[in-house]
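Take a look at this one; I'll ask things after.
Of the protein chains in this complex, one is absent; all others appear in place.
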Amino acid sequence: MDIASVAGMLIANIAILWAIYLGGSFSIFVDIPSIVLVIGGTGASTMMKWGMDDLKTLLTVYMKSFFNTMPNSKNMIDEVIKLSEIARRESVFALEKVPVEDKFLKKAVTLAADNRPPEVISSILGLEISALEERHGKGAEMLEAMAGDGPAYGMIGTLIGLVQMLQNMSDPSSIGPAMAVALLTTLYGALIMAVFTNPMAAKLKQFSKAEATKMNIIVAGILGIVAGENPRTIREKLESFLAPKDRTPTEEKKE
Amino acid sequence: MDIASVAGMLIANIAILWAIYLGGSFSIFVDIPSIVLVIGGTGASTMMKWGMDDLKTLLTVYMKSFFNTMPNSKNMIDEVIKLSEIARRESVFALEKVPVEDKFLKKAVTLAADNRPPEVISSILGLEISALEERHGKGAEMLEAMAGDGPAYGMIGTLIGLVQMLQNMSDPSSIGPAMAVALLTTLYGALIMAVFTNPMAAKLKQFSKAEATKMNIIVAGILGIVAGENPRTIREKLESFLAPKDRTPTEEKKE
Amino acid sequence: MDIASVAGMLIANIAILWAIYLGGSFSIFVDIPSIVLVIGGTGASTMMKWGMDDLKTLLTVYMKSFFNTMPNSKNMIDEVIKLSEIARRESVFALEKVPVEDKFLKKAVTLAADNRPPEVISSILGLEISALEERHGKGAEMLEAMAGDGPAYGMIGTLIGLVQMLQNMSDPSSIGPAMAVALLTTLYGALIMAVFTNPMAAKLKQFSKAEATKMNIIVAGILGIVAGENPRTIREKLESFLAPKDRTPTEEKKE
Amino acid sequence: MDIASVAGMLIANIAILWAIYLGGSFSIFVDIPSIVLVIGGTGASTMMKWGMDDLKTLLTVYMKSFFNTMPNSKNMIDEVIKLSEIARRESVFALEKVPVEDKFLKKAVTLAADNRPPEVISSILGLEISALEERHGKGAEMLEAMAGDGPAYGMIGTLIGLVQMLQNMSDPSSIGPAMAVALLTTLYGALIMAVFTNPMAAKLKQFSKAEATKMNIIVAGILGIVAGENPRTIREKLESFLAPKDRTPTEEKKE
Partner (left out) sequence: MDIASVAGMLIANIAILWAIYLGGSFSIFVDIPSIVLVIGGTGASTMMKWGMDDLKTLLTVYMKSFFNTMPNSKNMIDEVIKLSEIARRESVFALEKVPVEDKFLKKAVTLAADNRPPEVISSILGLEISALEERHGKGAEMLEAMAGDGPAYGMIGTLIGLVQMLQNMSDPSSIGPAMAVALLTTLYGALIMAVFTNPMAAKLKQFSKAEATKMNIIVAGILGIVAGENPRTIREKLESFLAPKDRTPTEEKKE
């Protein structure tokens, strides 16, 4: 779990709740029909836009964007290098017995141990990577659509409230509270956008990019192992995916 | 029919109508000249933007975006595999007698049974796919243009109402209701955008993508059948179009 | 003339004028300085953005976007097929005497009758197509720029009016009308955008696309004629540019 | 100098000043701190965004976008053709003595007279063209950034003014004027965007495109001259860069 996401969500909510608390009552910020309109409307538009199958995966993808740790490419390189050393000492077939946690690496290792030709390994794993990107891409797209629908239904709610208030101004003392309620839907819409969907859409894109990099490292590593390259050459190749500061220092590699 | 679209439309309307109902009278939300201005204006701009031929197909495309079920690629693969097994057991010419519901698959099967060369099959079906994408693309474009015109005419109506109200403020009690009416066009415009066009445009794009995937599966399948490949190889090829969780488990394929 | 464009323009104007008429006087919507500011400003920005040569063609392009009929690719195919039949029966040189209305087709026929090599015909006509797309593209760009400048000058006018009103609030009864006048420029700007430029820009793009398709059909047809292909093959090739429903049914083509 | 740019600037200013004049005093539209805030802020953001070197060229580029005449490709073709006739009659080396006003044409002629190989001429002149596009592109980017910063600082100024006014409402008669002043920064920001930067950015792009076309004509012409092509062939080639109506009529070319 990446602490940043959860901490960010907590901080955003505390900052907002504190601002509400200082101004007095919490209850003036809760209006059931407004909540139903904005959340119901945003959900309804999401249902209209996607088929049932995609909707079912939305929650999974949302949770994933929130709780999953960013993949660590550096550690993955170390793991691949360890496998390459085993393959060197014993043989590619010995890899199947090595315990491997990462599912994608496991699949890659199995393909290598099955003695499948490199182009088959590369194409099967490549399909997996593009399927993941497609899936995460659709998730980000759904969240971004919700980030647009929230404020739209917020505006619809505020307009409905304003029309009702303006048609009924006989009691001046009710104007203020009526307008306050009308503004709540706009506030809810803005919260949906800024706090509950946009950050997750952005995270999902970051995550998808990092995951694809990690998978590409695995593919390049397994192909190197299958080709019988020595571990040092493989490491040099794989580290090209890292930022300079994360690479093994050059001197160390030389000797 | 995909229940999600219809259910979404119902939920959106119920949420909005409930918010109106709780605030009192429905009638204050109905103003004929405002409706004429926003709907008439949005329709008029659509007429100015497209030729007569495109306008005629707009309704069809709208209904389609709403009621059509998302194509199920998984079932289509099963159907293609069944055909490939028949072609294996008997011959490609036997396919013509197999009852096939999907129009595009029917066309593909007919071309195969006619013994047309693969490149002809591929180019004829390819043209069909790009024609479908073009048609759906234009439909989505028209709906998106309407999603922009609705709020624009909404703003024009509100400005007209405000000018009329501001020029005529002798009776203070009429100011509120006059402004309420002026805001109605903005509300109508927002509804056109958020409820009645944007979701359909998004659905149409999803639908078009899924339909093209299904068609590409059919093309790849028929070409495999014509080339005399065995059903298992064809399935493996076609499942590359699916998300991993929808594929036949690897173990099963091995034996 | 495409009835849709003109009818659309009429409907938009009638809807707006009716909304004004129902609210009372027309005269409160006419303010000469506001008109001068918004139309003058939008025109001035257009002059600043383009050179004199482009400005001269703006009116032509505007009228074209408005009154020109969407080119009919289906009829053009029939005409090209008729020419191909004449070329078959008699010779390519006989085409020069056939009366041809479409200018571009005429040019293509002349090039063919001149016995120019196919690659020359193709490159000369290709240049013509890209020049048309460039011209229409620039026209659409100019109209879209005006659709942005209209509201911008509208806002400038409203801000000027508001500042003047706010500095001079001694007579409360004048505040309403002064604000009404201030809002007029925003209204004019919105009308320029939604009614008088955006639809034409969109139409021009549609038109340009359809015209280019028609021209590409002519090029493909003439090249087929020059290559001595038989009319049925040419038709099959040209109909690939059409939507399925507009194509000659397959059965008919078979015999 | 292209009259359109200067005339456009004059018309825009006259329309705005007339609207101010009709409403009374000019002085209510001048507020020194507001001017300092919006112009200072926009300038400051521009400084933060670009390095010192780019800032120095901003004024040059601005003036250029304003006063430079759109390059006339038609005249340039005539000039290149004249040179090609001289080269034909005498020799390529004779070109060096022909007086040539356009700097880029001069450079091209010098390269030709120096007997440099065509690929060298082409690559040297090509670098020049891309350097010009880069330079003009950066100029347009800077102006567009200013067109965004102007309204942003305008909004900041209005918010500051509103906060000050709202905190100090003891004297009701001062509210109007205070709000008028607060709105001035928004007006200034809108003027920076719509009148003083956006049009120049658009012009610069047009200009850059036209200049690049003219330069490409020169390159194609000089390469034709160096290859010893006859002037008629060169003209036919160069006119492919022009719109049909600007080309020499076909009949004329035939004889």
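Order of writing sets the chain letters: A, B, C and D. Residues in each chain are counted from 1.
Please note the rule applied: a residue touches a chain if its C-beta (ideal position, glycine included) is under 8 Å from a C-beta of that chain, and two chains touch if they have at least 3 such contacts.
On a predicted model such as this, the values are computed, not experimentally measured, just so you know.
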item	value
Visible contact partners (per top-of-document touch definition) of the missing chain	A, D
Residue touching the undisplayed chain, where the options are D:156, D:212 or D:243	D:156
Which of D:17, D:30, D:63 or D:166 contacts the chain that the document leaves out	D:166
Residues of chain D (touch criterion as defined above) contacting the omitted chain	33-34, 36-37, 40-41, 43-55, 127-128, 131, 134-135, 145, 149, 152-153, 155-157, 159-164, 166-169
Interface residues of chain A (partner: the chain not displayed)	2-5, 7-12, 14-16, 18-20, 22-25, 28-29, 69-70, 176-177, 179-180, 183-184, 186-187, 190-191, 193-195, 198-200, 202-203, 206, 210, 240, 242-244
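In this text, only the chains that are shown with their structure count from here on.
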item	value
Contact-graph distance - origin chain A, target chain C	2
Interface residue overlap between copies chain C and chain D, same or different (over half shared)	different
CA centroid of chain B to CA centroid of chain D, Å	43
Centre distance in Å when chain A and chain B are each reduced to the mean of their C-alpha atoms	27
Residue list for chain B, restricted to those that touch at least two other chains	none
Pairwise touch network: line, ring, star, complete, or other	line
All touching chain pairs, where touch follows the definition stated at the start	A-B, B-C, C-D
